[in-house]
Every structure is written in C-alpha cells, then in structure tokens.
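With one protein chain removed, the remaining protein chains of the complex are shown where they sit.
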Amino acid sequence: MFYREAGQFHTSYAQDTQLFPLRQDRVGMAITLLAAFALPAVANDYWLSAILIPWLILALVALGQNILMGYAGQLSLGSAGFMAVGAFACYNFILRIDGIPFVLAVLLSGVCAAIIGIVFGLPSLRIRGLYLAVATLASQFFIVWALDKFGWFKNYDTSGVITTQPIIIFGHNFATPAEKYWVVLVIVAVLTLLAKNLARGSVGRAWMAVRDMDVAAEVMGLSLLRTKLQAFAISSFYCGVGGALFAFAYLQTVEPSAFTIDLSFRILFMVIIGGLGTIMGSFLGAAFILLIPVFLNIVFHAAFGHHVDSTLTSALEQVIFGATIIAFLILEPLGLARLWQLTKERLRLWPFSH
Amino acid sequence: MPIDKIARRTLAGLAALSACVAISAMPTAALADEQYFGIPSNRVGPYAAMGTGYYGGIIDYLNYVNLKGGVNGVKLTWTECETEYNAARTVECYQRLLHNGDKKLVVFDTLGTPGAYAVINRMAPDQVVLAQYGYGRTDAADGAVWPWVFNAAGQYWAQSTAHLNFIAQKEGGIEKMKGKTLVHLHIDTAYGREPIPAMREVAKQWGFKLVEIAVPPPGLEQQSQWLQIRREKADWVTFWGAGSGMNSTAITTAARIGFPRDKMLYVTFGGAEEDMIPAGDAAKGTFVAANAVPGKWPLIQDIEKVVYGGGNGNLQNPQRIGTAYYNRGVGAAVMWVEALKNAQKIHGKVGKEVHGAEFRDGYEALDITPEKLKELGIDGMLAPFKLSCAKHDGAEHWRMMQWNGSKFDIVSDWVGPNDPKFIRTMIEDSAAKYAAENKITPRTCP
Partner (left out) sequence: MEDFRFFIEVLVGGLLSGLMYSLVALGFVLIYKASGVFNFAQGSMVFLAVLSFVGFMELGLPFWAALPVTIGMMVLVGMATERLVLRPLVGQSDTTLLMATIGLAFIIEGVAQIAWGVDVRRLDLGIHDEPIMWLADNFEILISQLDIAAGIVAGLMVVALALLFSRTKVGRGLRAVADDPAAALSIGIPLSHIWMLVWATAGVVALVAGMLWGARSGVQFALVLVALKALPVLIIGGFTSVPGVIVAGLIVGATEKVAEVYIGPYFGGGIEGWAPYMLAVLFLLVRPEGLFGEKIIRRV
C-alpha cells in the first residue's frame, strides 16, 4: 500500500519517460539525498572517513564496472588499473596546471582514464567472454607497472609515492572528513544520476543489445565498434573519477601498488553481489563487500578478545567472507538489487498480500 | 526457504550481534590508569609469516610489561585490527583504532611501507606518532619536516650504504672496490628503488660498477634476472626484496646459476628465518643485515619464561621466539614503552595515561645508551642511539649475519654508512623538496 502506482497518471511523453516516474521513488530519492547530506551531523569521524567515503567512492567505481559488465556485457578484470590512472592523472593536473579547479581536474582525470580505457578496450572487438577477461588483466598489470616505473608520474618523489594536494573548491579547503564526504557525495550523486540517464536512453539500449547478442545487434545496424568502445570509455571514466577521489578523499598518500588486482576482484564482487545491470546494486554491493570483512574483524575481536589467537580468527574471517560470497551467488544470483526489488513488490501489496 | 526470508533472518541476527558488540565495546570504568595501543597486524596472506612474528613480539612485550607491573603502574591495553597488508584496509584500521571509548591512539606501526604511506599524512592532524621501525619513508628522518614520524631502527639510505661498507670490509678496504661490479637486485616497486640514489653516489665515489636489476612482484620466477647477473659477472649482489616468496626464490635461483651465496647481502626485510628456510641448503652462506639481531637475548628468555610460561604467549608456534621478526617486534615495543616512560617523566604524569603529543615528546627524547640496553637485557640485539628534534632515524647501524643452514651466525659488529653526513644531506634535501611541494613550514630545531 506504500508503493502503489495507482492514481498516478502520466499525461505526456515527457512525464512518462522521466527518470523516476513514480511519486514514491521521487520522494524516496529526495529523502535519501537529504539524509545523506545531513549524515555528518550524526556520524563520527570513523564512520565518515573509514566507511562512508570509501563506500561512496567504491560504489562509483562499481557503477563504472557495472556499465561495462552489466549493461554492455564485457567482462573486464582491470578496473583498479583505471582507478590508478585517475588518481595519478588528478595529482599531475593539479601539480602542473596552476589554479586548475579541483572538480575540473577530477573530470579531466576521468577523461584520461577513458582514453586509456578505449585503448585497452580495442581487443574487445575481437575477443569475447573469459578470453577478454584475462586479456584485460594486461591493462591492470601494465598501468600499475608504468605508473610505478616512471618517476615523472610521481614528480620524482624519492619514496615513489604521491601526496595528494588539499581539495580546494572556490577557495575553500575541504579538509575535515565531513567536508570531504560532501565533496564525494555531490560528485557521486551527479554521476549516478547521469549513469541512470545513460542506461535508460538510446546509449544504454544499444549496450544491452550488444550484451544480449552482439551479432544480432550488428545486424540491426548498431556499430559494435562504437558501442563497445563507448562502454569501455564511460566505464573507465567512472573508474578514473573514482580513483581520483579514492586518492584525494580517502588514501591521501598513494603508491601505484595500492591499486592491485585484489582491488579489481573486490570491485567485481561488488557488481555481482549487488546485481548486474542495476544502479542500485552497485551501491548495495559496495557496502556489502566493504563492510563484511570490517564487521567480521570487529565482531571477532570483540567476541574473542585476547583469548583466541588472532591468526586463527583472521584466517577464519577470510573463510567466512568466501563462504558468504558463494552462499550469496547460490541463493540469489541476481544480487542484492533483486532483494530490493522483491521488497518493493511486497510493499506495493502490503498488507493485502493477494 | 525463500531468499528474502533468509536475508531477513540474517539481518535480524546481524543486528542482534552488532548490538552485543556495541555493548561489549562500551567503555568500562577504569580502576587504574591504562595506556591504550592499537595494533594493525597482518596475519593472513603472503606477508603473514612476517606479521605474525612481528606483532607477536610486540604483544608479548606489552604483556610482559603488564605482568611486571606495568609502566609505573600504568597497565597497557591494546586492540588488534587485521590489515591484510593492504593500504585501504590499513586506513580503515587506523580510523577504527584511533578512538577506543574515551581513549585515543598515541602510536601506530604498520610494519611495512604501503600501510605507512597510506596513513602518514594523518599523523600530524590526529596527533599520533608513526613509529616506523626500520621501514617506511626515508626522508621522515628529518624531524623538522616530519615531527610525528620516527624511524628508530634506521632508514633505507643509511642501510644500503652500510651494506656497501660491509662489502668493502669483506673485500679488504674501500680502495679494493674499484673496478668491482655490484648488482642491486630489487623488487620493482618504490621500496626497491628507494636506496638507488644513495648507492649510485657511493658507486661514483668508490669507482665500482653498479648494475640495477628489477624483479617484478611477486617474484617467484627470477631466471632472467639471474642470467643477467651472471652475464655481468657480478662480484656482489645486494638484494632488496619483500615477501618470503621472492626472497627465497632469489637464493634458489642463485644456486641454479651457480652464484655464490656468500656474495649476496640481504636487506632487513628479506633477511629472516622465514626467507632462508624455504630455500633449504642453498641458503647456506647468505649474508643478511639485521636491525634487531635474532637470538635468545636475556630479555627474550625472560619473556619466554614469564609470558609463555604463564600460557599467555601470542605466537602460534613458540619455536619462533627469538627469530628476526619476533625480536624486531620486541624492539619496536621496547621503544613504545621507553617513550611512554619518558613522556610520563617529561610531562609530570608518572603513573598516569599520556596523550599523543606527550608521547611524541617522549619518543623524541629516546636515548638508548649501551647501559640502558644492558639494563633491558638486549645489549647486542639493538644498536644504541639517541633521537633529537631534527634527527628522527635512530641507530643507523646494522649487524651483519650469515645463515649457516639452520640459524644466523653474527659475523660483524654494528656497521654504519661510511659517510653519514652525506646521507643526512640527501635526507634534508629530499625532505625540503617534500616540504616545498606540500607547503609545509619546517619547524626550527635547536
């Protein structure tokens, strides 16, 4: 009864094709956004800087990965590499161009990542499926190697790391966790909205056509070259922006090897556990994958304290993490977004279930 | 059972569980004063052998101090957090450990460069000491630019030049180094390349040929690198690796091409029992630098008796007591406790809890004399040193050891760089560049 579309009439095409056709969705979205903005009032620094900021950033990256995997159907294992491009590009833009606005630098680093993404996306025109997935590892290893190897990217720092510059927008230094959180939140919210728009428009429909059957899509007159590379570019753009934020708003001191293949795998998990081809799923999946190990670690240390060998509990955490993922894949292969969907359907009928 | 039902039940369970956790994590009224420490350990994954030994040593020493009555009556408490040797998880751990009820972290030690870099810029605003113990950012040795970062076990530039000094000793003097070829075989990361500037400079001064060869991580395959070493007809190899996979593979591959192991000198991060044992007999003869010398020093014996005797030991395998990483952990914890003692004294808080800024002053006042070491029962395990406002890199001396097939034999006294002044200049230059880039005004040191 809370989620009924009855009584809401769309009297024009514009109304029918709007982003959130249902009033409940619009209201819900507005409330969520407001709550998200007001959150720093109640959350402490730990939550903001160690959980919420990385969650939003990784959700953005997962969204990028989801565009490529969930919408365009191209399996890629190199997302952390593109994040690294974004992070180091952003550092260099701010370092080398005097007075460049922070947001512009972030967007430009996304563009850099997009260009690299197109280059590494080229093989997708010929290679498919798991072969493509393994081939994309080339980008992962090559990018991290190149960033690590050539001192120019790091302004020849003797320790081979970059220390990100302060985030300054309109002369204000966004230094506290709450301020950084707001910066991240705004960028992520805008880009998410953009992704939702892309996904339902002609671009998104082209991606889905390619995903479902690329030969058929080609026969229907879609340019595979354009569609696939577009997906790689946009996906890498999101990863690049995410990487820049990851470096500037989260890690702050970064070495290229922070963007390991392990991170790429975790991002993949976020997409799959969250739900392929859903925007919501990227956020839910990121929360799940980010929080489970932290939660287990806290629970285990609180429950066993100094009594049980931490080596054992750390290994056990790993086992439980793996088992949770497998259990999830078996029980709900469509991901957390599907659970959300089911909840919505139930709310629609509740309390009259027939 | 439908999935949403399962999910609902799990969620309910999780909620209940987190409620329990929240309750148990509530601050309990402390009777005596306590000093809280955070321990960001890494106990799983490729670096687990290292992490379990090191953090085991730290925890055992804290336990030992408690069993001996604490620091002037102050009981030491600690919370652990698993980092998996990963930068992002280290940040999470740091933020989680930063506050514990009404207590705040005073010192952080990540045993490894990736973690240290990830938190290094949070130290000053949060007022926490980053106690790098023989790793991490080299130019942090300049206390004027890095007031909150210390390296009480020496930085990599001094260590690499100490290696060269030891090699020169073996060859019979610096003049004998002329015309020799030395290969610096290193992991292909920032850490591996870090000592190169210092080594190049020394190579120029002494007139030997320095060849740099990189091993891409994880380094389980080093055939091509060692063939290059053979082609160069290297006289010595200084090895700068990380992770026992790479470290032991270097030895076995050296054996495959017939390179003598007693012409190989390992960095502290490659030179532990865990790195030698997997290589078997091939490891015999390998030289290793140590900042905390393995062995059952009086203090270590006492820990074994008091802590392990009472069944409170942290190591899964008590045979690892007295190994390189364990002793290094004990050394790191000794510095914490000594710094705490100093801090209590300086700020007139004997027998009371201290804050980050006070702890920092205590750490900076560390003056580890030979007498002090004797009193602690670790004379010979650590080198004596004294920190100051400007000088944050403790003992710039290492002891060289040689693997005899089952344990390390100590083969030298404390060896330092031939020209420490020149290393200091390099550090100050690098720190000044960092300060300029990041618009930091260095504090003035007397």
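For clarity, chains are labelled A and B in written order, and residue numbers in each chain start from 1.
As a convention for this text, contacts are C-beta pairs under 8 Å (C-beta built on N, C-alpha and C of every residue); 3 or more make two chains touch, one makes a residue touch a chain.
These numbers come from a predicted model, not from an experiment.
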Contact partner of the left-out chain, one of B:39, B:264, B:282 or B:343: B:282
Sole residue of B:244, B:286, B:327 or B:430 that reaches the chain not shown, by the stated touch rule: B:244
Residue among A:48, A:69 or A:337 touching the omitted chain: A:69
Touching the absent chain when the full complex is considered, from A:43, A:111, A:133 or A:186: A:133
Residues belonging to subunit B that touch the chain removed from view: 43-46, 48-49, 52, 188, 212-218, 220-221, 223-225, 227-228, 230-231, 243-246, 248-249, 252, 255-258, 274-275, 277-280, 282, 316-317, 320
Residues of subunit A (touch criterion as defined above) contacting the omitted chain: 69, 75, 123, 126-131, 133-135, 137-138, 141-142, 145, 149, 213, 215-216, 219, 261, 265, 268-269, 272, 276, 311-312, 315-319, 321-326, 329-330, 333
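The definition used in the following text is that only the chains that are shown with their structure count from here on.
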Centroid distance [mean C-alpha coordinates] between subunit B and subunit A, Å: 35
Residues on subunit A engaged by subunit B in the complex (per definition of touch): 44-46, 49-51, 54, 145, 148-149, 155, 157-161, 163, 165, 250-258, 260, 262-263, 293-295, 297-299, 301-303, 309-312, 314-315, 317-318, 331-332, 339, 342-343, 346
Subunit B residues within the subunit A interface of the complex: 3-4, 6-7, 14, 17-18, 20-21, 24-25, 41, 43-44, 48, 52, 79-82, 86-89, 91-92, 94-96, 98-99, 113-114, 117-122, 137-139, 188-191, 193-194, 197, 216-217, 314, 316, 430, 433-434, 437-438
